[in-house]
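Missing here: one protein chain of the complex. Every other protein chain is in place.
The block that comes next holds subunit A.
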């Protein structure tokens, strides 16, 4: 406790004395270190310089709080007194810095009533390294104080992890959403108007049922719900057929089908939409053939509900497959054997034992499909046409000619409510009835083969679908290697060259910039995501403290929140000081980290559940603190899960589009955004060329990880599987 307080005070003090307090336009590397003048330069000065040279007295807490912490650590005090010192220094310093950050903005006082405190000449922009490190260290100081006062069973490490996880979740998940939803209650001028939300909610464009009465379209809420329900139901049926076939179908090539599960992980979700356009679009293969051979004009039917539905079916069936295969494999074959010894025929066993036991998994897969469909932005934007859904409407409310922040917030509110509703329903369903096999040791029997009728049904659904998926991917990807799709099918590397040309050592290709940015930002985000995920998993599964449940819920929240909503919320929350991140790479990294955190958290918790808590307890009884148990016992055992988490965080960051499309600028354009923009412009060749490179990159990553993790085994226990997808969250 004392060591934690001492070190955090020292770090805070050093940062206040040495690190530039405010955000630097050209990055920290631009600091003119040649002479010491930068220490008092208004742009570069650390907190100390800002106070002395600029008279920014409100930054004094950045110096005083660490000093108090240092004093408490060094003076010979009783433990409770020292802890109280840490507590006051940490909490007081944080509060003071927070207050000044929000009170003094770009134009002096940020609220009129603050004028009462006297005139404010100074202006403040976003915080930089100094402004970030000092509060971070003060948070650790606060945690040390809490531990010293007996919270977290007196363990400073647990306290620090809890405070940091809680703080970052609060800042990067809860705060943006609260701010965004607040916008729904403001009128266009920004003033609070509780009634505004009702006007927007009553908008006919949301709820109209006109299409039933022959009008051209229905409200976007109905569209979203319809699409979600259709996609959820069909992907579940399809996924179940695949899962049953692979596990019980006695197929020789069942392993091949498993590869389908890898596809959605490495593919940006809208690639399938693109493939559909290349086949059924106006100049698609099938459309051209139909008009050339039969004189049929198929027209634009693919743009709208049919196209989006089809694309999402292709995109999300593998996710349902992945969820259900886990559930089917988790069934204890003994139950089915017991049924057969009780005179049940295979068909009766399937109907009365197998299917009922699968029910929670089926509900789970349906809701996942539903949520995925609602959150999907790429396919509707590529294929939607006039068929608007919430995810795309939010986008157009922000970037369109209307630029109506209130409307975007209201639409986000609805989408969030739908997603959270589905999500809680799913959790409730899964938690309600315990279908976990009871009894101690298992018998390890054989899973019975599928009844013949069921097997035929599954085959008739799954085989054509698998073939179609392969064809679609093949066509979608081959589109990058022909002159102009629909007119000139001459093979060419033209698009590849245009995207990734190198001339005289210069990267002159159009896509280099975005691909390098993507890889860099994803590579920064991945370790942070994995570390935070593992730390949070450890916290939630191995420690007990007040508020743990709330914190866990808040962490999982960002999984249920559709990407578009997160994007808008980040834009809203982080474009003003003190956290002025909009336009920087930092906001994209933060978005990657907190969007993917729940996945890392879940796989971390699953891995940790396999490690007997008595191992931690053994470490404790042998005199180790919480930190020792974590570092020396849990972490080494978790290594496979950590590698998996890293790779997954990286790959997901590379393929995401919905959230980041709001956050990119010309400087920080990402590969997925680059591709979608090319698709919207009709430049399919270039778009596909870049997508092919992205996919190849990720396949290599996954292969390497499989190689790394696949070999690691501890005793007889198999390593944690590498590929957890969005589905694994459930």
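The rule is simple: contacts are C-beta pairs under 8 Å (C-beta built on N, C-alpha and C of every residue); 3 or more make two chains touch, one makes a residue touch a chain; residues count from 1.
Methods note: contacts and distances are computed from a predicted model.
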Can you pick, from "Na(+)/H(+) antiporter subunit C", "Molybdopterin oxidoreductase", "Acyl-CoA dehydrogenase" or "ABC transporter ATP-binding protein", the UniProt name of the chain not shown? "ABC transporter ATP-binding protein"
Residue among A:255, A:343 or A:487 touching the omitted chain: A:343
Identify the residue among A:40, A:283 or A:334 that touches the chain left out of the display. A:334
Touch with the missing chain holds, among A:163, A:279, A:357 or A:416, for A:357
Footprint left on subunit A by the chain that the document does not show: 332, 334-335, 337-345, 348, 352-353, 356-357, 359, 433-443, 445-446
